[in-house]
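Report on one structure; see the data block that follows.
Note that this complex is displayed minus one protein chain, with the remaining chains in position.
Naming follows writing order (A, B, C and D), and every chain is counted from residue 1.
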Amino acid sequence: MQIGRVLKSVWATKKDEQLNGLKFMTVSLRDTEMIAVDMVGAGVGDTVLITFGSSARKLSGYNIDAVICGIIDKIDNE
Amino acid sequence: MQIGRVLKSVWATKKDEQLNGLKFMTVSLRDTEMIAVDMVGAGVGDTVLITFGSSARKLSGYNIDAVICGIIDKIDNE
Amino acid sequence: MQIGRVLKSVWATKKDEQLNGLKFMTVSLRDTEMIAVDMVGAGVGDTVLITFGSSARKLSGYNIDAVICGIIDKIDNE
Amino acid sequence: MQIGRVLKSVWATKKDEQLNGLKFMTVSLRDTEMIAVDMVGAGVGDTVLITFGSSARKLSGYNIDAVICGIIDKIDNE
Partner (left out) sequence: MQIGRVLKSVWATKKDEQLNGLKFMTVSLRDTEMIAVDMVGAGVGDTVLITFGSSARKLSGYNIDAVICGIIDKIDNE
């Protein structure tokens, strides 16, 4: 799982119908940028927890490979 | 999921018969180039949404690992 | 599977309910940092064994993609 | 999916019996080299289409993670 930061919203009118209704957002992830589907009401600027692969598929119930599944409050030394 | 740009068409006469009828295209993806199967009628030059792995397999119904599943209209600050 | 070192704890109050009760930790992994779920009582500073992908999902029984599944005692020439 | 070039044949007498009879080949892939199983009669020097992960497993029917599933004839602007 990765720590990401939500950057922008993605608009794709023409898409596979299995993806209708999903909220796609760009996220920065270390030194790159990718797209994840938000499942927790994340907004631009939030630091988020992102899950990938078949776990993203199973967690969301959609055929996608990256899901924003948590909003990170803090990261500390326990 | 990644943001890609459609570059070219790929022709492979000799291929596993499970792949017959699919439309393979090269896409640029950050600093690399790979092949994805188009499911939404994407054309050369389009900015597209690409899904990978088992989600690409499940979304398309084919044993492939990268699918063009949306055409991106715009990316903005919500 | 990767060798990682446990860095910090991650707090995410707002998250998908499927993830409730899990212990998220940041781990350093070669030259990067990511998040894994601890299944073996690992603490900050421990050198750990991390499994990814569908194996992490199956091993933990949760829809996550990275699991701390062992604490490494030593690595030697057999 | 990736575009690769077939480099050499790989010989491994001692291997898991589930892998008996498969034709392993090294392929160059961007700036790296890896091993894939040939399913289409590819030869050294061919430019090929390679599929990975669970799709390679399902396409081939073997527990492998990379399959040569097509021989690329040409790549053009449609």
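Rule of thumb we're sticking to: a contact is a pair of C-beta atoms (placed from the backbone, for glycine too) under 8 Å apart; a residue touches a chain by one contact, two chains touch by 3 or more.
Note that this is a predicted model, so its numbers are computed, not measured.
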Residue touching the undisplayed chain, where the options are D:3, D:36, D:49 or D:71: D:36
Those residues of chain C which, in the complete complex, touch the missing chain: 1-3, 30, 39-41, 49, 51-56, 58-59, 67, 69-78
Residues from chain D at the interface with the omitted partner, ascending: 8-16, 18-19, 24, 26, 32-37, 43-44, 53-54, 56-57, 63-66
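FYI, only the chains that are shown with their structure count from here on.
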Centroid spacing, where centroids are CA-atom means, of chain B and chain D in whole angstrom: 20
Residues of chain C touching at least two other chains: 54
